[in-house]
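Shown here: the complex without one of its protein chains, the others still in place.
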Amino acid sequence: MSNVLKIKKGVEQGVNELLKFLLESEKVKGIFTLRKMNENGAVSYSLITHPKELKNAVPLFPLMPVNAGKILSGFTLKKAINEPIAAVLRSCELRAFIELIKRTQGSLENFLLISSTCGGVYPLKSLTDGTFKEQVSQYWESAKNAEIASDIRPTCAACEYFIPQQADMTIAIVGKNDLQQECSIFLNTKKGEEFTIGAPGNIVSEEIDTKETTKLREKRQDQKKKLFDEFEKNGFGIKALVKTFAACLSCHGCSKACPICYCTLCDFDSKTHEYLPSSHEIELEQKGGIRIPPGTIFFHIGRMIHMAVSCVNCGMCSDVCPVNIPVSTIFSKVGDSLQKLFDYLPGKDIEEPVPSGTYKEEEFTEIGE
Amino acid sequence: MNEKIGVYVCECGPNISERIDIDRVLEEISSAEGVKVAKKFGLLCSNDGKNYLADEIKKEELTHLVVAACSPREHEQTFMNVCLEAGLNPYLFQLVNIREQCAWMISDKEEATRMAIKYIYAGISRVTLHKPLLKKELDSIPDVLIIGGGISGIEAALCLAGKDRKVYLVEKTESLGGMVKKFFELLPYQGSNLAVIEEKIEQVQNNENVEILTSSEVEDVRGFLGNFEAVIKSKSNGSETKEIKIGAIIVATGFKLFDPKNIPQYGYGKIENVLDALEFEQMSASGKILLKNGNPPKSVALIHCVGRNEKGYCSKVCCLYSIKFARHLQDKLPGIDVSEFYSDLCLPDKADQDYFEEAKKKGIHFIRADNLELKEKDGKINVEYKVAGGKKDSIAVDMAILAPAMVPSEDTSKLAEILNLPLDETGFFKEVHEMLDPISTPIEGVYVSGCALGPKNIPESIIQSQAASGKILSSLIPGKKIEPEVKVSEIREEFCTGCQTCLSVCFYGAISFDEYKGISVVNEAICRGCGSCVGICPSGAIRSKHFTYPQLYLEVLQALR
Amino acid sequence: MNDEYTPKIIGFLCNWCAYTGADLAGVSRIQITPSLRIIRVMCSGRIDPLFVLKGLLKGADGVMMMGCHPGDCHYQKGNYSARRRYVLLQKLFEDLGFESERIGLWWVSASEGPRYAQVSSEFSEEIKKLGPNPVREEIFI
Amino acid sequence: MKNPNVLVIGSGVAGMEASLILGEAGQKVYLIEKESLIGGQTIKFEEVYPNMECATCMVAPKQQEILQNENIELFLLSEVEQVKGSVGEFKVKIKKKARYVSLVNCIGCGACYEPCPVSLENEFEEGLSKKKAIAVACPGALPNVPAIDPENCLRLNGKKKECQACKEACMFDAINFSEKDEILDLEVGAILIATGFGLLDAKNLPQYGYRKAKNVYTAMEFERLYAANGPTEGKLVLRDGETPKSIAIIHCVGRSEQGYCSGVCCMYSTKFSHFLKHKIPEAKICEFHTDLCIPGKSHQKFYQKILNQGVDFIRFDDIKVEEKNGKMQVIYKNGNGEKDKFIADMIILSPAMIPGGDTESLAKTIGISLDKKGFFSTQSEKLSPVATAVDGIFVAGCAEGPKDIPGSIAQAEAAAGKILSILR
Amino acid sequence: MTATQIDSNKMPTKGAIIPAEEEINKTIVDIFKKSLEKKCFDAILIPVRVPETEAYAWVLLKDQSLLDEANPLPPIISVQGAKALRSLTKRGKMTQNIAAILRPCEIRAAVELSKLKQIHLDNISLISIDCPGAMPLSDYLADPEKSKKIYKNVLEKWGEDDSVRPVCHICNRFSLPSLLHRKSVKISPVEQDEAKMPSIDLHIGLLGGNQEKIFLIPVNPKGREILEKLELKSDDSLDLWQTKVSEVQEKKEKIRKEFNLELKEKIEGQKKLTAVFDECINCHNCMRVCPICYCQQCFFDSDSLTLSPETYISRAEKKGALRFPLDTMLFHLGRMSHMVLSCVSCGVCEDACPMSIPVAQIFSLVADQTQKSFDYTPGINKEEPLPLQDFLEDEFHEVETPSEAMTPEEVN
Partner (left out) sequence: MKQDFKPNIVGFLCNWCSYAGADLAGSSKLEIKPYLSVIRVMCSSRVNSNLVLNAFLWGADGVLIAGCHPGDCHYEKGNYYVRRRFALLKKILETLDLEPDRLQLSWISASEGKRYAEVVNKFAEDITRLGPSAFHTNPNI
């Protein structure tokens, strides 16, 4: 059981109320959250420092233009912030941020982390093809009923980690019947409680995990299985992969959008993987023909080797792919399996080391003998 | 962050203190991040001030120093020396100019204070990104390669060769002396002094510190000031090549004459007894001034400015030597009729005019004319011309001597390529700065002297050789190391894409391309730190130390406070 | 399948144990499979999974990784990391439907010349059974 | 053992260049300058031909270097009194006049000018502007420290002994009225003379109307007139404030009287046209010349460019300037012997370059000879164009004869080269 | 005349006319099969359909059978051809003779890259083809079958069907030999004419062929040599092709003008432009697929711009809010300033933009203006220097503050 701040307002207004309180009471220097930019529905993350700008804040808006974990990492890369900032971000974004901090790509210090039980987000494409407005009308209803909202990112539909783990406060959405009347904010940490002292609303005690959340988790798990099965049905092995990645432009947009891919200069973009003309010619001699630029499969599997154990299934990679390759499905399938192998859930615990950076002497002992 | 920045504001007597509210400045900036102390002082550039600063650096264990005072052009060096003395790397210091460009320019105290605060903030945030730069010292070779064994090359060799400095004198032909050896007389108004030349050749031949390589050519040169390597190919020894190491190079490859055949109306090569100046020099040197038919000429036309318009410049020396020819002809063949056809007389040396006046008195005709045309007529040469006002006229003479423009010698462009030196529009080597640095080239340590740079008389050629020697003697001292510029450009290898754009804009040839790695490489010994390459590199792979992007970028940010 | 077929196998051997072991096999004149091309690395921990991946995608029929036995690493811990990476790689191959049998990791000490010969010829045999790596004919890879 | 120190007399471009080269080589250099600032004539120019570079920008870094180089000891307001000894061991006496302002204490703020009650003609500005008895020659002068003119300072010349307006204004205690002239003894191994040139006084040639007709300027006056740091801050105006609409530039002023061509006047006159054409595009400009002397590989091109811009070049045989009804006219005979005239608002004279004012006395002091034209003579018959007849004494720049800037610099570098060569 | 206008006197007038028996695509492919047979080339770089998919990839091939699935003019541009060439030759020149069949914008990008030392063109014969444009990647991927049909129509009705991407629709550089670069290069006048020609050897003319024949047009001696080896006479008249090229050109110029006027209206000014780029999510796909953006590491991806959080906070405080990711506008304008003079308006940036921002249209508009002011058309001839690596002493005075701080009038 934990303390819950109840604000008698619809969840969206309620959160805004809280944010306004935090900023106006100068408990925080700024609010990092989604902000509406124009009438087309485009949103972006913004650091809001003036309460008047909060009118455009849409913290729970079901779109993810970028993974906020990546943004916060860049924000605190040089050093930690020295005054408190409240950051509103989704579970997978928070997990990504924590994964990055494990790699010293940022700092949690002085952040007040606000998250929510997540109903998923819509693909960015829905914004550009104009379907978003219609789709989003269903969103809150589905969340309330602990259903999978239709048309959300496939990876969201298959995400079972929608309850954030490391947040100071969690806004309950999934399965909350009274969404439109009441905003429930779970105060998970001492920090969360301290910051809400004096906030509007009253405190009660509740459990975040409910029957409803379990229901959604199960549905999502089913969906995941379905998704993975479908992928496997499409074929396995090198031939299938070639087909899957046939249209790949080698733009590497997936890696740029990926929160976990934090390298300044990606190895696959570096000189290491440039070919001498002579090696092209040798291969041409052997095969009669070669794809140019080469290394499409190598890049994707290589990237997988580098980051799949930390993949948080946010789905950014699929969204930015100009040729609609289901990158996130493949990565979450492989990620899922590798994470199980090392019994590791990315972003769950900031103290837990990244599997590739550690080992146990007594593991996999059958190997190599 | 563990910076301990000290900020010191100089009152500069009343100059700053009366125009800027220093106390407010201090109050404002003392809370800036990383600032450990912020203080003011009466006059920091005074001895007291310098001692005070040095003490402060030590006492406060400062890691960075910001001084807000006058222009860096005034006292940057002064305070850098203070840092050195106090054991702080001088590049961890920033001088903020709040006098010239702030106190003295803005009369409103409030505004001046506001600007001063901005500037100091910029200095503080910039200085935190400063890197300690270290002076580099490179060994250098004092030896010198001189290309060209004419009067220029010989003079330079004599000036430079010494116990501790060897000179390689490379000459393409079989013997030293160059053009001047073909003359019958050197300086017109001082009598025949060819002996001086012979004496110099002998001196250089007897100098054990000069290695003379005749019938040789430079094939390849690599390196930079103090450390060049050159490959010399000798034609006489069965095309043997020799590699030498030198610290500096002087190019003294001289000139040749414009070929008058290019201008048919002078009839050169077609009409008998039309000579060019060099042919006449040699004829005179032989002592026999004769026409093709074996008779001495009775009348001679001297024609100036042959090729001047075509080449687009005046060769300066032709007027004087043509007068020399005229007087020589009068001396040797008394009674001869000599006419000089000129466009403008160019006699800029202080003694030239007298020499000319004397010639005029001796009855030499000076005719300002244009549109000259030489035609064969009755076994004589008919010179047709126009005088001012457009009147046509003509005279018939036995012999005509053309004074063609001086043009670059054959190998100039080839050598320019080997040495990576620029040529100017006229095809001569181009000096790095026509006014200020007339014998240097963009490649530090490579000098050009004499007519390889353009038309010149003998004393001027000698002066240039001595000048090049002077530059070398002062910059390449045996046993002393050379200290290249510290604030140079550097390449971040992994980010360089090898587009070579930086090469194209580097005036000094400081950047080369590493074919193997596929990246550009800065030679820090050559780079002067202008940052042109940084300005054009799209990826930011090249950056200039002490003026890096983030440093400037923080200044911009503070400017927008 | 052609009887003549000799697979191309790349072996990444750590300098201190496996490579010495291989040398020992040579000195002892033990017959080694001719399919194996050895690449020496200082430690099995240096074997970048990308090496392995690249080898396979460029047409190697098999890749062997060999290092010191656990606890014997010349650099104390390198082989533990290698083991994790190998496990990761193998799992990944399985997930993607690659023939994960084409890679293998063995601990071979400096004195284990015969073991070296044995594991390599066994692996070679297995690869032979698998046949040539299908990647070799793949143009659009 | 030869004394490695060098005495350089004159701090124009030649003197500076030689000092810097010698200084860089590690030689101790005593640089003597009779004025209160360094830089010589070049710093008076706004721009230089043929590339129209800004002279100040070119020279300022060198001036800074002179002031900062540890090997160069600068003596301003100083002259050579006596030279004894021979190569490797010259003994020199220098007279250093009092400046009355401390080079160490003064920071160049200029607070002292304002209160000074004396107003004088500024010689540096060719008399085109005024200055105070305590002043720097021009804005940007280096060192940026004023000097007091003792002849005109009311306190020092005794007219108003109690005046100390400047001292009161100075916050740095930089002014010291009790400073005295000093005699200094120096020992050097070699001496370089780089005392530069003067211009023939156009007053001596009455036909040009200088100082009679109102708007006749000498070349040097014109240089200052259009200099951005000059008396009008670069504004091109006549004495009455009008902008000139027709300008005559007369070359070869004094050429036949002096018996030589100065070699640079044609080019700098053309440069004036370039500038005038640029500033006052509609102005009519006429250059009067005799033989055009434009050697140098890029000079003819420059001349051609100006010619194409519509500047008239007229070859004259005979020329004079007259003022009639307030209008100045140039009356001349052209190359064909025809008489003609040109009405001009402004006339610029390009007078011959002559030896610097104290050349003769310096030659006597040092004990070396002058040539027929009054310049220092070199051993040109021995092909030693920078060496004088006395071993160890060299000459560079216009002290040796009329020269352009690169010619002076080359000679200075050559002299430095010879000095380094003999002193090693 | 500007480089984009057609000077029919300078266009090649003779070539070989090949009748197309079935599809023109097959005719072209057959020629290339023959060229491999006749050893005109050792290998060919051409787009090939990936088996069992609708995707196209660049393949360098020797094996003739691979040509069966080749298509020199697929309905889409997947990887920009210049990028493929760069991948092939960035580290040095090929030793074998390669024919590369690319669209005009791809060739031009390749020529620009060769100036930037990213492509070694030695031993590579660039073969261009009249290009009707390509379809938007997203349209094609949504329904390949339908798209193929549409594209057929595009090929038949040059310039009329606007199912192609906007930048293709307004492209006026669709036939390379019609472009000549204006500036003389530093070689002898005898070679001048040839040097002004685009840096291609051979051109495949489709215009004027009515889907019944194609024109093989040699641009230089090497091109003629190739035709000789193919046993083709190159003395057929190209009148048909020329006329059609001029006609389409005229049409396109008009469309382009109107289009750009409209576009300007939409994006011009601070507010509008900011709004256009508001939706940018900073994925940098546009830069990554851009053939001209050749940097190993984009400046805007590097650490040069990372600052401490305080600076961001203070920036936010000035405005009340600050958008993240930061500096997207800086990225677009900065990238523009880096590459726009070499921009060939190939449109791949727009294709790759997940937010459907009209990047290519904007860049193409700016490229038009900037290239005009530098009198530069990118990618025509490899000898022509890149504008920013070159200068004239006397130019662009209009951008300087007049050196007269005071005019004579003011003085008076």
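Labels for the chains are A, B, C, D and E, by order of writing; each one numbers its residues from 1.
Note that in this section contacts are C-beta pairs under 8 Å (C-beta built on N, C-alpha and C of every residue); 3 or more make two chains touch, one makes a residue touch a chain.
Quick caveat, the model's predicted, so the values are computed rather than measured.
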Discussion item. Under the definition given at the start, what are the shown partners of the omitted chain?
Written reply: A, B, D, E
Practice prompt. From the listed residues B:107, B:239 or B:295, report the one that touches the chain absent from this view.
Written response: B:107
Fill in: Option from E:99, E:200, E:365 or E:380 whose C-beta touches the chain left out
E:365
Worksheet item: When the complex is taken as a whole, what residues of chain E touch the one chain not shown?
Response: 264, 267-271, 273-274, 278, 299, 315-316, 318-323, 327, 329-330, 333-334, 336-338, 340-341, 362, 365-366, 369-370, 373-374, 387-388, 390-393, 395-396, 399-401, 403, 405-406
Response to the item:
Even though one chain is not shown, chain B touches it at residues 71-74, 97, 99-108, 111-112, 114-115, 118-119, 122, 432-433, 442, 487, 505, 507-508, 528-532, 534-536, 544, 547, 549, 552-553, 555-560
Discussion item. I need the residue numbers on chain D that touch the omitted chain, in ascending order.
Written reply: 46, 51-58, 60-61, 108, 110, 139-140, 144, 227-229, 233-234
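Here, only the chains that are shown with their structure count from here on.
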Discussion item. Treat touching chains as neighbours: how many steps, at the fewest, connect chain A to chain B?
Written reply: 1
Response to the item:
One chain's C-alpha mean falls closest to the whole-protein C-alpha mean, and that chain is B
Worksheet entry | A-C or A-E, whichever has more C-beta pairs in contact | A-E
Fill in: Distance from chain E to chain B - Cα centre to Cα centre, in angstrom
44
Worksheet item: With chain centres defined as C-alpha means, what is the inter-centre distance between chain C and chain E in Å?
Response: 46
Practice prompt. Could you give the separation in Å between the centres of chain B and chain C, each centre being the mean of its C-alpha atoms?
Written response: 63
Worksheet item: Which residue numbers or ranges of chain A touch two or more of the other chains?
Response: 79, 242, 246, 265, 270-271, 274, 287-291, 294
Fill in: Multi-chain contact residues (two or more partners), chain B
494-495, 518
Discussion item. Which stretch or stretches of chain E touch chain C in the complex?
Written reply: 50-51, 57, 59, 66
Worksheet item: Along chain B, where are the residues that touch chain E in the complex?
Response: 33, 494-501, 504-505, 518, 536, 538-541, 549-550, 553-554, 557, 561
Discussion item. Considering only the defined contacts, which chain E positions touch chain A in the complex?
Written reply: 43, 45, 48, 50, 52-55, 57-63, 66, 78-79, 83-85, 87-96, 120, 137-138, 141, 275, 278-279, 281-285, 288-289, 296-297, 301-303, 306-310, 312-313, 316-317, 320-325, 351-356
